[in-house]
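Please read the structure below before turning to the comments.
Only one protein chain is missing; all other protein chains are in place.
Each chain carries a letter (A, B and C) given by its place in the written order, and its residues are counted from 1.
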Amino acid sequence: MASNSFGDFFKYTSWGESHGKAIGCVVDGVPPLIDLKEGDIQQYLDLRKPGQSKFTTQRKEDDKIEILSGVFEGKTTGTPISLIIYNQDQKSKDYGDIKDKLRPGHADYTYQMKYGIRDYRGGGRSSARETAMRVAAGAIARKIMPSNIKIMASMIEMGDIKICKEKWDYKTIINNPFFIADKSKIKECEDYLTQIRKSGNSVGAKIELRISNVPVGLGDPIYDKLDSKLAAAIMSINAVKSVEIGAGDNVAKITGSENADEISVNNKLVEFETNNAGGILGGISSGQDIILRFAIKPTSSILIPKKTINTKKENTEILTKGRHDPCVGIRAVPVAEAMAACVIADSYLKNIALTGKK
Amino acid sequence: MASNSFGDFFKYTSWGESHGKAIGCVVDGVPPLIDLKEGDIQQYLDLRKPGQSKFTTQRKEDDKIEILSGVFEGKTTGTPISLIIYNQDQKSKDYGDIKDKLRPGHADYTYQMKYGIRDYRGGGRSSARETAMRVAAGAIARKIMPSNIKIMASMIEMGDIKICKEKWDYKTIINNPFFIADKSKIKECEDYLTQIRKSGNSVGAKIELRISNVPVGLGDPIYDKLDSKLAAAIMSINAVKSVEIGAGDNVAKITGSENADEISVNNKLVEFETNNAGGILGGISSGQDIILRFAIKPTSSILIPKKTINTKKENTEILTKGRHDPCVGIRAVPVAEAMAACVIADSYLKNIALTGKK
Amino acid sequence: MASNSFGDFFKYTSWGESHGKAIGCVVDGVPPLIDLKEGDIQQYLDLRKPGQSKFTTQRKEDDKIEILSGVFEGKTTGTPISLIIYNQDQKSKDYGDIKDKLRPGHADYTYQMKYGIRDYRGGGRSSARETAMRVAAGAIARKIMPSNIKIMASMIEMGDIKICKEKWDYKTIINNPFFIADKSKIKECEDYLTQIRKSGNSVGAKIELRISNVPVGLGDPIYDKLDSKLAAAIMSINAVKSVEIGAGDNVAKITGSENADEISVNNKLVEFETNNAGGILGGISSGQDIILRFAIKPTSSILIPKKTINTKKENTEILTKGRHDPCVGIRAVPVAEAMAACVIADSYLKNIALTGKK
Partner (left out) sequence: MASNSFGDFFKYTSWGESHGKAIGCVVDGVPPLIDLKEGDIQQYLDLRKPGQSKFTTQRKEDDKIEILSGVFEGKTTGTPISLIIYNQDQKSKDYGDIKDKLRPGHADYTYQMKYGIRDYRGGGRSSARETAMRVAAGAIARKIMPSNIKIMASMIEMGDIKICKEKWDYKTIINNPFFIADKSKIKECEDYLTQIRKSGNSVGAKIELRISNVPVGLGDPIYDKLDSKLAAAIMSINAVKSVEIGAGDNVAKITGSENADEISVNNKLVEFETNNAGGILGGISSGQDIILRFAIKPTSSILIPKKTINTKKENTEILTKGRHDPCVGIRAVPVAEAMAACVIADSYLKNIALTGKK
């Protein structure tokens, strides 16, 4: 029921506004005796942090995480872990237009209408700044599941550019400003996004998420299916407009004889010949790689004027100056990984309770 | 936590296996004093019922719903409403291959691995038979929300066929065996699916869902966003592999200046010039039509033999005889409407509690 | 949120009215591969069943339980278990006064005011008939926890009579009409309650609950403490007005040096010298017996006229004829055991998930 909490057993509750004093989260359901220090979380936050290249917002935030509770002498204690990041870049300033004008494509209109009030500074609660806490919670989630589970996301489309790469190398992905898996495409992405940025515009993207070495049996039918939970998790990320699993959208076009992944046993190991299912059958992980893709819209904060209304419901126009991401899809990569980690951790703990299998 | 429950405030819990004694659900969180009789539910079940045309499974089920509690003298009392459908077509018989063989593309393998046991008869709990209860709960959900809200789904793709129709007429949709909005395409669908069926094959489909007259303000950020809840609800339906909202997948390809829906006021009414957002901004309904599309895979129960394994983990082959849907996407249409109704009802009640607005 | 569900991981949802078609519940979160047949549940229902002696209501109900789902070939499958009891004694009849008059001491007034409607037949949803489903769910709960855990309740006070017995024998308790542990008091109880019944009156009672062999570590601070959950569970039983754990109410009167249970180790076993804590410290089971007591009020359905109002808010008088329990506390004994079993099962599964300890 609590709208700002995610998960059932492994559960975190996030709080904070873009330009408030701080943002934070409380992570509950973490088993005791797990080694945890701030650096374990910081490494993932650093991947998401703004201002890392000219292709993300120039807002200056160290995003330095602090653990306030739940860890004693370097180990989790089974009690809630409170995390906080103080906002540095939140000094009072002129918020100009956005105080009164409701930016099209943003949550300004709906927040104003639902609540009758909104913290307009930087989008307040609706800002993607909240996703820092998803990344933080995800870093803890990763420590709960078996260590061989690998969760990787990579950008596979940005506007007109498509990046195809069958095998991914994690180092490659995290060492370029676009989180793409194909080094040879970096230059093309740079040129393309530079042009988008210079024109004061923004562009959408598509991200692929791959989770390997997932044990068979995670996910709980009927309404806690692993694919359903992943879809909810990903769709809750700001600007996401689609989610597909395995063959995804394409299944509408094919036949049953093309779609079913045949199964066989080789050397006592169960193998699937294809992976149209994307690693999930009947809502339960099959042991195949979980494959998920999602599209993320271009930010509506652009330097090109758009028609809109103000809080008095009068017609006006807006042009969003300031430090915005020309492609918000880039920073969604570590966020998606984190959300996947939270889902897997939650399903993993539930499965232990129900079946006793670790 | 309960894996077989859906919703928070308006909440239903479903139970039952395909070939068990009965299927049913318990609906909690229904306000008192609502007129409710079995016919109100039956009308929606009849749309989903098998055996209605040669294009759906020939399994004979009346799917006659019975209300066991929660209604007194024709009105809801605020207590839980228990619904039941006794399975008629469940007499003992030879389940043949599926007792030991794990059908590829189905949940047989994952259920067997997770639980160490499965009711193999007709897929047991993993059967789409469970969706009858979603339709039943959805019928009650519709009675909770303002009566002018319209929830309609329609098939827009089946294999190679695309059906485009800007304006939908509900009568047209429910009066053809494919739930398509364009009468002129019925013949083409019939011919196509007849051929699929005769070849012992099956085919995927894409469904569009449209919800009109939704009040502004439904949905609760950050993790109970209306789009996130809809995505979870739809992805929990058997065989669904993708969900997209508004411009959906296409947002990856476009720019911010193309994507943002401009807002204006005309005669004191707020209007959006386009609907790329699909009626949801920041997880909250904007008052525009909510637009959602999803792809549904072709059933893997086909007359064409496929390689698989048995419960002893030996290689074998399977060919699924019996009464199956050549396009399961058809019967997903009323199911998707029902899930949307449950999400809207739940969000509607929450919004009243938080903001007092009806 | 769902008001008719109990538990988080081991969770059941009950439904049904006293004189409706049936009552039932759906039990979710049951691990697979547990032997379960109707007889396992029926044995506990038979202890609670009305009409067993002249000291309980003469309403005739076989309370025959039927399993509708979740069990296959004698074993649980990890899917929801639906249970139903058809009401036999619900033929239409004259409900006389209670249709319009709001019985004092009952839920008639509050249900009518909250919902604007109530199923007045036998109290509808507010009837203690619902507790049959608690007993049924409890029977399944017992099969989830280690088999050496023993849950026993016994009546220790009825009106003026006090029953003290340090050691309890289960057979003695279930083989007398009062569920008392001291055989020598049976005659006194019979005489006392016969007199109460003949005078058209009713009387209160106090029940003690003892749970033995509980593993150390069940219960989850801060808001899922084992004592907090037990208190909620017991207080949710009809007519219960107090709950105390261990030394209970008496702790208000004593000093710290009297109250703290000293700990020692003997032959590597941890021992407590006293059990003022009632087996729970900081919300977590200590391994000592869990001791809980509760008081249950006398039913307000008596043959002595009482002032009340009717649904039109006019003054009137009521005298409840019909088949009522002169001491509803008696039948609360198996109900309390069942609620305790549900709490222990839920905490047991959670503890496995968090600590991996079975």
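By our rule, contacts are C-beta pairs under 8 Å (C-beta built on N, C-alpha and C of every residue); 3 or more make two chains touch, one makes a residue touch a chain.
Model, not experiment: these values are computed from the prediction.
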Among the options C:Ser18, C:Thr57, C:Ser126 or C:Ser154, the absent chain makes contact with C:Ser126
Omitted-chain footprint on subunit A covers residues 1-5, 8-9, 11, 13-17, 20-24, 26, 28-29, 32-33, 68-70, 72, 75, 77-82, 84, 114-119, 124-125
Hidden partner sits against subunit B at residues 1, 9, 29, 31-32, 78-79, 221, 349-350, 352-356, 358
Those residues of subunit C that touch the unshown chain are 1, 3-6, 8-9, 14, 102, 104-107, 109-111, 113-116, 125-126, 130, 157-160, 196, 201-206, 216-217, 219-225, 227-236, 238, 241-265, 268, 270, 273, 276-278, 280-286, 295-302, 304, 306-309, 313-315, 329, 350-351, 355
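Note that only the chains that are shown with their structure count from here on.
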The distance between the C-alpha centres of subunit A and subunit B, rounded to whole Å, is 26
Taking each chain's centre as the mean of its CA atoms, subunit A sits from subunit C at a distance in Å of 46
Listed in rising order, subunit C residues that touch 2 or more other chains are 1, 9, 29, 32, 78-79
